[in-house]
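Only a single protein chain was left out; the remaining protein chains are all shown in position.
Up next is subunit A:
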Amino acid sequence: MSQFRAKKLDLGGFINIRVIRDHTKRKVFEQYEPDRQALRYIIRNTSLPQRMRAQAQLELSQMHAYTRSTQIKNRCVAGGTARSVIRDFRIGRYQFRQQALAGELPGVRKASW
């Protein structure tokens, strides 16, 4: 959502709107994580009054979608692809293949066994 987005571009490397969006989601999640955890604690604490716990449930469900960790998706830093991104290198499979064949990934080479 644009209200969370930084006014100036705060990201380097490959840029497209999906990359920026994912970046924004990561920042928002980080900012609101303590609030979410506090609400979760209230909801699960059986020693608190039922009314308060229900209220906390409502609050939690009313929080913005961007504050959820499940919104975060790893994207390729070289091409922005969201699918088949290798965690070790943070790039997609086709980018990985190209860079590996060009010898840009240290230690990676064609395997044959």
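List of remarks:
Assume a residue touches a chain if its C-beta (ideal position, glycine included) is under 8 Å from a C-beta of that chain, and two chains touch if they have at least 3 such contacts; residues count from 1.
Please note the rule applied: contacts and distances are computed from a predicted model.
One subunit of the complex is not drawn; among "SCP2 sterol-binding domain-containing protein", "Small ribosomal subunit protein uS10m", "uS12 prolyl 3,4-dihydroxylase" or "Trafficking protein particle complex subunit", its UniProt record names it "Small ribosomal subunit protein uS10m".
On the side of subunit A, touch with the chain left out of the figure occurs at residues 1, 35, 38-39, 42, 48-49, 52, 55-56, 59, 62-65, 84, 86, 88, 93-94, 96-97, 100, 105-112.
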